[in-house]
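Every protein chain except one is present and positioned as in the full complex.
For subunit A:
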Amino acid sequence: MAPQNLSTFCLLLLYLIGAVIAGRDFYKILGVPRSASIKDIKKAYRKLALQLHPDRNPDDPQAQEKFQDLGAAYEVLSDSEKRKQYDTYGEEGLKDGHQSSHGDIFSHFFGDFGFMFGGTPRQQDRNIPRGSDIIVDLEVTLEEVYAGNFVEVVRNKPVARQAPGKRKCNCRQEMRTTQLGPGRFQMTQEVVCDECPNVKLVNEERTLEVEIEPGVRDGMEYPFIGEGEPHVDGEPGDLRFRIKVVKHPIFERRGDDLYTNVTISLVESLVGFEMDITHLDGHKVHISRDKITRPGAKLWKKGEGLPNFDNNNIKGSLIITFDVDFPKEQLTEEVREGIKQLLKQGSVQKVYNGLQGY
């Protein structure tokens, strides 16, 4: 008994020592479970990167370190090879060490110039010329609006790089006064340029990650600062992705609510029925009716709509409108008699003005 206790104790001690030496817990840093999907990991990184960026936390002395940890965690967990290695051997087990600068990872999600906090200094200096902005329409399905998604995009853009020699820049028209004789002057227009270091445009490529956030609305934009067109004398413009939600064959979106239609048979409308509607993420919405369902009847399913963009925990409703499929062929005399017997209804034949709501 004693040796068993001792060995368990030793194992526990070894494990604890191992856990300490093994390095950082990347899953904890990102706040995701070990079974997290790549999408969850990207989403967690993007949210935390905005919160933990040192520019946003000037008073926190550990901000830089926390931000580095976050970058390291994302770099490992977003790569399936590295993640496998990490899961088995811990941080120590990662062979080639994480070399890529955190700036690279951050710019995948937010663009070259990152995210300027504290009042966008870019816009303040109007003297610096800017390249054009590019707006790209991004088609998005309702399934993606419901569950969120990340779209990977390769941006190939011309970048201004130093080149040998000089070039003319800041060319402008100036008025020159020349004296033709005593008391006679002439004003001419002249093009005057400065000399600047030479610049050439080189094509560079990088991957960007565009997040489709759950509940996103048509027309919303996701900017990537500095990823637009370059300007040889100034700064590059921005790249903006504009969300365009495409039509869905089954659901119609109105705000956070979803609308759909179901056709039922005449028998089902009279005696009741049960059915399932498959939702955007595959889960089933169960409908069970034992009362009579008239054509045009609406069923309200709270919480089965789309998540609200500002608070994903609030969901809109799913509104189902029923219509009834009447038999196409004429009923035989026998069936007609049978129906009259079963339903025992007298004739109604009420005439009224249906267009004025009486």
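As a working rule, a residue touches a chain if its C-beta (ideal position, glycine included) is under 8 Å from a C-beta of that chain, and two chains touch if they have at least 3 such contacts; residues count from 1.
Following the convention adopted for this analysis, contacts and distances are computed from a predicted model.
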Undisplayed chain, where the name is taken from the UniProt record, one of "SDF2L1 isoform 1", "Centromere protein O", "DNA primase" or "AP-2 complex subunit alpha": "SDF2L1 isoform 1"
Residue of A:A36, A:L50, A:L94 or A:V136 touching the missing chain in the full complex: A:V136
Options A:G71, A:G111, A:P214 or A:P230, residue touching the unrepresented chain: A:P230
Contacting the left-out chain in the complete assembly, out of A:L94, A:V151, A:C169 or A:V262: A:V151
Option from A:V246, A:I292 or A:L331 whose C-beta touches the chain left out: A:V246
Contact set of subunit A toward the excluded chain (per top definition): 131-140, 151-158, 201, 203, 207, 228-232, 237, 239, 246-247
